[in-house]
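With one protein chain removed, the remaining protein chains of the complex are shown where they sit.
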Amino acid sequence: MTTAQLHGNGVDASGARPGWAINVDGLTKLYGRGCHHCLETTGPARDRNVCPHCQTTVACAGVSFELRPGHTLGIVGESGSGKTTVLRCLYGDMAPTAGTARLRDFQNGATDIFEADGQERRRIRNFLLGMVYQHPRQGLNMQISAGGNVAERLLATEWRKVAAIRERAGSLLGRMEVPLMRMDDIPAHFSGGMQQRVQVAKALANGPSVVLLDEMTSGLDVSVQAGVLDLMQELQRDEGIAMVVVSHDLGVVRLLCERTLVMKNGRVVEGGVTDQILEDPHHPYTQLLVSSVN
Amino acid sequence: MGPNLLRVRDLQKEFVLHILNNKRVLAFRDITFDVPACSFVGIAGRSGSGKSSLLKCLFRTYLADGGSAIYQSAAGDLVDLTDAPDDSVLDLRATEIGYVSQFLRPLPRVTALDLAARPLLQRGVPRAEAHEVVSRYFERLSLPRDLWDGYPILFSGGEQQRVNLARALAARPRLLLLDEPTSALDSGLQLEVVRLLQEARADGVTMVGVMHDTALLDELSDEVITMQDGAIVERQAPRLALAQAAP
Partner (left out) sequence: MTTDVREAAGTVAGLAETFSYNYAFLDELSKKAIRRAILKGVAIPGYQVPFGSRELPIARGWGTGGLQITLSLVGPGDVVKVIDQGADDGVNAVNIRRLVERTSPGVETTADTSAATIIQTRHRIPEEPLRKDQVLVFQVPQPEPLRSVERREAETRRMHGEADYSRMWVALYEDIVQNGRVTRTAGYPVVVNGRYIMAPSPIPKWDIPRLNMAPHLSLFGAGREKRIYAVPPLTSVTPLEFEDYPFQVEQFYGQTCLRCGSDTTYLVANPTETGTLRYVCSDTAWCDAALATKGEEVRA
């Protein structure tokens, strides 16, 4: 598939490029065989994810949102909310049960990325998306150097000049405040904060249009968190990337996200401008969540 | 004064506190008023009158339950701030509608200069120029120079408020909402703030301001609306004569 085919020729069927960077509609993921009771017997009203009839787990159901370039969407919720599942389906780590996702930079949003074949999906993931996992182990190759990790992303997007790759890797790592002299070291020996920063550098290496961040700061010291978040804000301003930030930490979401979705038991219960969600929550669960934080 | 930039009609807001057994708390109801372009509408009242909640509803920090707040955007569209889509609200906040509160939410590792310059930086103004604009406001607000490169998270309430003001004034939004912008400042500075706001108004900024200091409010406002227990109880026009002479 050529890059031109990947990006589209600038005009879709309706004649215009969509205003969003990513559009997700009805994303649903079920673990198990499923039955027609699954959706109505699970969810926030029932306070459960598992269907009592067939024991199928409804990890997420009916998740829809749109995100503009340069904007950041937060998704908050506790374990079982389905927020991580949403990210992993979008990145391609797992296949959803139902729903569509479109990217403006993939054929002008005309094609559902879940309908793409293996090779196309891989190209979408390499060229258009970035993902930062909660545990650096999941996102980094601990057998190769920090620079090599970033280089891998560039190599996947067909960079073929060692000097250029090394320079870009060095500059990205430098931006994330990873010292140049550690570029050739294996990330297994780095602190958690530095590992996360290598992950972010790697996720951004290919200049993606959408970056997905899964509990990026969990497990980091508070001061380190502040540093990473600050860097993310700079990137938001400078790169105009659309970001989806999943977190159970409302402080992170308040800092980075203009809009927020609240999820419980796999469903979106509330969504809106972030300060409104945090200061004037309407759904009982959101009120509980917000009031539980100091 | 020009045509109405904002028309608020029958606006109402009630909080439903599910975790307190669905207790209902009224913020305000039946709020109707106009905000002509380049005017200053002041809102007075005691704490608990609902005036801050009203301002927050206009900014969409709170969701109104009923009524409307029709805003005329720079593009000429009429937007109901209470139910416009999130992205439209964010766009307006980025370019046209500003908000100054008593509280500053400081960002880690961002200096006072950068924080205040942010709206300008987001519009693409070069950093040096943005800093210069902001510095002038810092000067006039008597923010000590050695704090300009400091982190606002460590500032006093009054210092934070001044950074907030500088930020809002430098941004020159079409509509500026002010929630107790001088509460932590001494009287000398308060007068300077009044001057700055009057200059902003002359520059074309329309303002809706909440203040408990009625003297200052009278100094600034074309119309003062007084609220009590969530309702408007009085309307006055202290600045009417002056406003008719304004460009």
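What to note about this one:
Per-chain residue numbering starts at 1, and chain names A and B are given in the order in which the chains are listed.
In this text, a contact is a pair of C-beta atoms (placed from the backbone, for glycine too) under 8 Å apart; a residue touches a chain by one contact, two chains touch by 3 or more.
These numbers come from a predicted model, not from an experiment.
Considering the entire complex, the omitted chain makes contact with A. Across A:40, A:184, A:221 or A:234, the single residue that touches the chain missing here is A:184.
Considering the full assembly, A:147 is the residue among A:130, A:147 or A:227 that touches the omitted chain.
Contact residues of chain A toward the unshown chain are 118-119, 121-122, 126, 141, 144-145, 147-148, 151-153, 155-156, 160-163, 165-166, 184.
As a convention for this text, only the chains that are shown with their structure count from here on.
The mean-CA centres of chain A and chain B are about 34 angstrom from one another, to the nearest whole unit. Touching chain B in their complex are the following residues of chain A: 66, 68, 71, 226-227, 229-230, 233, 237, 254-255, 258-259, 271-273, 275-276, 279-280, 282-284, 287-288, 291. Looking at the complex, you find that chain B touches chain A at residues 15-19, 56, 60-63, 86-87, 89-90, 105, 107-110, 121-122.
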